[in-house]
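Single-structure report; data block below.
One protein chain omitted, others in place.
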Amino acid sequence: MSDSLVSLVTALGDDELVLGHRHSEWTGFAPHIEEDVAFSSIAQDEIGHAAALYSLVAKVTGDSADRIALGRDKSDYRNAILCERDNGDWAFTLARHWLYDHADELRLEALEGSAHEELAALATKIRREERYHLLHADTWLKRIAQGPVEGRKRLADGVMKAFGPSLALFEPFELEDEAVKEGWLPLPSGELRDRFVRFASEQLDALGLPTDIARHAEEGAEFVASSSGDLIAGDGAEMAQGGDEDGTGGRRGRRTADFDALWEDMTAMYRTNPGATW
Amino acid sequence: MTYEEKLARFNAHIEAGGKVEAEDWMPDDYRNGVLKFIEMHANSEIMGAIPEREQVPRAPSLKRKMSLTAKVQDEVGHAQLLYRVAEDLGKSRDAMFSDLVNGKSKFHNVFHYPTKHWGDVAIIGWLIDGAALVTQAALLDSSYAPYTRVLKRICSEEQLHLRHGEDITLELSSGTESQRAMFQDALTRWWLPIIHFFGPRTNVEKDLLLRWKVKTRTNEDLRQEFLDRYVPKVLELGYRIPAPVPFHDEASGHWLIRDEDIDWAPLEAIKRNEGPETARRLGLRKTIYDTHRWVREALAEPAIHAA
Partner (left out) sequence: METWEVFRRHGHREPFEHCGTVTASGPDMALLTAKECFLRRREGEHLWVVRRSDIHSFQDESMLEVGNDKDYRFNSGYRDVVQKRERAKERAKELASK
């Protein structure tokens, strides 16, 4: 019964940790000094959310949040591939920030109804902080989308690259059927995905940002029908399925080359100094 | 009033400990001098963010991942505060960035060096921020009031950074042999640059900023304060300080360094923009600045819709 809870919350933590790590790479390098300061807070928030989620798991399994964050093998992470992608340019970062935070909002809203009291309370707390993230993302998206042509074009490119992979945030978690049955996850990923697709395509269309939504809707129908929710222990060939750009497979443990470098940097100190405190 | 009369009155005002605001009349020497000084400080904060952010992805715990990001955020925040003061003196942010990346304006020597591992994070957070705090606390008395007002906040945040740096240092120092070795390795590499940070002996006669009371203390005075405060702390943790090696003078109670033990060549190289990381980091800043041109252009358009 706790396995499905652990699987769910670990994956949620992985999304936050990996995306937070990416966001933190902008500190010192953002396009405008005042914005640099603002975006850095968003990065810290995401890492803080990961810490809280991992702590919840750690209580259940008798582990530590740091060990979960930094002590696992590459193949043990279950974040969506969207989160691990290199930052690219500011346009891609904004597109990902907007898509992720709105997807997360739908997910958190559902989790507030979780049968696991602590998870529900944590979802409420995280949602409060996320209000700023949403306002930030909405403000920037609108600004660039309604601004000079170069920015609009770059943003459109960013959205095209990020939209498909953002849908993969809603690939089923491992052991999801059980998680839904137990009430840890009140709404199945498929349903959250549908809500997200409707919301995102409406908002993006209104801003004149293309999402190639029809193509994604079709593909989506296919993978929902064929995914089992339980892990197929991955071998390389199977992991390579799904193609380079579509961002699918993260929930089943598929990782990309972008993740290799990230994982090396992020975990090296922890892994090479077992038992040390910092 | 003639220029000479205005200047005489300004000098008297400064002599008497008077303060200067952005809108006040100032002689050109004063305006240019204080602008260049603040610009260098702002540049140092934004360039200083580079070595530290290299270690952010490598932070060895979740707590440090957040706290180090926050620390670098603070440094960027300091740059923001200082660039605003400089802008209000009449130089645009664009012009300042341009001068920075073209090597025309300067930034502190310590930010021209590479960071290798977590030991560097400890040294930077403890000893370098400690050094900065000594110099910045002395500037709280500066004659240029807008500078002192932002310095108040900068100093209080640096105090926090110092605690953070000391916290990291103490964890390393009570840890594994490998962790202690990390700290020692970083100390061995950073000690000379930290001594250079205070600069060579102040030429009191020629130092305009000292005369205008923008600065209030000499370089050697500040360096001595740093040595007296930190050398005992480093030694009591059992580490070895490399050249220039400080020695304790029983008579005065001070921790002294022999002038002849200081190798000034690396600092001279940095002044020529030839530090180990100078070209790479300035190049990086320039690339980032150029890459973000489209964002600045998008933001320059007024918002079509209000908040």
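By letter and in written order, the chains are A and B; residue numbering begins at 1 in each of them.
The criterion applied here is as follows: contacts are C-beta pairs under 8 Å (C-beta built on N, C-alpha and C of every residue); 3 or more make two chains touch, one makes a residue touch a chain.
Given the structure is predicted, the values throughout are model-derived calculations rather than measurements.
Undergrad: Using the contact definition given at the top, list the shown chains touched by the missing chain.
TA: A, B
Undergrad: Kindly state which of the options B:Asp29, B:Asp221, B:Glu268 or B:Glu301 is in contact with the chain not pictured.
TA: B:Glu301
Undergrad: Please identify which residue in A:Ala38, A:Val60, A:Ala120 or A:Leu207 touches the non-displayed chain.
TA: For the chain that is not drawn, the touching residue is A:Ala38.
Undergrad: In the complete assembly, which of A:Arg22, A:His49 or A:His136 touches the absent chain?
TA: A:His136
Undergrad: For the chain left off this view, which of B:Ile14, B:Leu81 or B:Ile257 is in contact with it?
TA: B:Leu81
Undergrad: Just the residue numbers, please: which parts of chain B touch the chain that's not shown?
TA: Residues 77, 80-81, 84, 87, 93, 150, 299-303, 306-307 of chain B touch the chain absent from view.
Undergrad: Touching the missing chain, which residues of chain A?
TA: Touch with the absent chain occurs at residues 32-35, 37-38, 40-41, 132, 135-136, 139, 143.
FYI, only the chains that are shown with their structure count from here on.
Undergrad: In the complex of these two chains, what residues of chain A are touching chain B?
TA: Touching chain B from chain A are residues 21, 24-25, 27-29, 31-34, 36-37, 40-41, 43-44, 47-48, 50-51, 54, 65-66, 69-70, 89-90, 139, 142-144, 146-148, 150-151, 154, 262, 265-266, 268-270, 273, 275-278.
Undergrad: Inside the complex, what are the residues of chain B that reach chain A?
TA: Spelled out, the residues of chain B in touch with chain A are 46, 49-50, 52-53, 56-66, 69-70, 72-73, 75-77, 79-80, 83, 117-118, 168, 171-172, 175-176, 178-179, 288, 291-292, 294-299, 301, 303-305, 307.
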